[in-house]
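Please see the structure below; I have some questions.
Other chains of the complex are left out, but the ones given are in their true place.
Letters are used for the chains, namely A and B, taken in the order the chains are written, and counting of residues starts over at 1 for each.
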Amino acid sequence: MTAVAELPLDLDSFEGPFDLLLTLVLKEELELADVEIAEIVLTFLEERRDDLEVDGEFLVLVASLLELKARGLFPEEEEAPFDDLDPDDAAGELAERLAQYRRFRAGAGWLEERLERESDRYFRLGPAPLAPVPERPLAPQQPECLAVALRALAAEPPAPSLRHITLTFPPVSLFLERFRAVLRRRGRFVFDKEVDTLTRVEQAVAFLALLELRKAGEIAIGQAAPFEEITVWNSAA
Amino acid sequence: MEQRGLRVLENPVDRLARTIEALLVIAPAALSVEELAAAAEDEPERVGTALGLLASRYREGRSGIVLEQVAGGYAFRAAREAAEACARLVERPVQRGLSQAALETLAIVAYLGPVSRPEIARIRGVAADSAVAGLVERGLIAEAGREKEGGAIRYEATPLFERVFGLTGLSELPRLDDLAESDEGLRARLEEVAGRRGA
């Protein structure tokens, strides 16, 4: 077990090692909405040693949790960008992927132990000092196979599958559409209230969307003083 | 005359064994029984007999050269007792400093190969480009064609991987399900924690 898996957590909703939390979430025995991810991050930062590998593993796991939580927070009637993936599917996929990741992490652990056990096994890499030099004659080739190889490299790649990018945060475009819809209905809104229930990462992405709309001249923004509420209204209105 | 007499007395397997010694000492990688038989122009069964003879001669404690069965064939390596001297002589760029990311990528390629970078990235949840490039550079994995025309390049573990990890073949890798903690184990830990919290 690695340092991340054993990270001791003491949250309002859960007490125990990190990997147990993941397991409970994936088994739906713990409601992810109740889990304070910021607290997990703080705990990790307190316990953190200078180990990039551990940091990387932690980021992967927390990103997975954030993704799952973010999906759960978007009401289903909203037009989500994950058209082909409802939250249940996402949870299922994430659970499956985390389980698979765990298996390969175990495989990596076995390889690491094996390497350690074999550390006193030395052999020569490459040719022997006085060995005859090998020759690798090649049969006559057709020039057409070169053209075929280059054509294949110039061919349009297959359409990328969305499955590779499901670990990303909600895209800015989601909030662009969402804010435009709200303005069509109401003409103006208070940004702080609109994003109040979202996580920090989602709020950050939402704020980027706000700046984007402002830059495009679609909206006007007002704020009475620093740290006061941000009011947004249709610039055409 | 005496020399001719000696030759007549010589066990024919001895001569084959010497030929195999010669082949193994110059080979850049492990040689299969078939490869040895083809090079020696002899029967695979007799090659097997000769290898048995050599295995008892080139073994730990008896010789500084050890015959090992690895990577689908046979190869000479240094005796383990000489490891410290060997360490002073050569670096081991292939196995030195494999990162956790590299080991995870290697495990995925070894178990699932041929497998492409996007597939590896999907399992690990992060891009695998530099880990894959590093493993190719080390010679532990190698390209194995593309998924389809114009598709992603796929990778597989090399014989060098098997040799470095001391495996006779990929089938010697343990089943992942046996390595990963089972649901039963998780259940037990869950109950343990629940018990602690209750107390």
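FYI, a contact is a pair of C-beta atoms (placed from the backbone, for glycine too) under 8 Å apart; a residue touches a chain by one contact, two chains touch by 3 or more.
All figures in this text were calculated on a predicted structure; none of them were measured in a lab.
Undergrad: How does the whole complex break down by chain label?
TA: Expressed as a formula in the displayed labels, the copy numbers read A x1, B x2.
We adopt the following convention: only the chains that are shown with their structure count from here on.
Undergrad: Could you give the separation in Å between the centres of chain A and chain B, each centre being the mean of its C-alpha atoms?
TA: Here the centre of chain B sits 34 Å away from the centre of chain A.
Undergrad: Given the complex with chain A, which residues does chain B contribute to the contact?
TA: Residues in contact with chain A: 25-28, 68, 75-78, 80, 82-83, 86-87, 90, 92, 94-95, 98-101, 103-104, 106-108, 110-111, 118, 121-126, 146-151, 160, 163-166, 173-174, 176-177, 179-181, 186, 189-190, 193, 197.
Undergrad: Tell me, which parts of chain A touch chain B in their complex?
TA: Residues in contact with chain B: 15-17, 20, 23-24, 53, 56-57, 59-60, 63-64, 97, 100-112, 114-115, 117-128, 130-132, 152-153, 155-158, 161, 163-164, 167.
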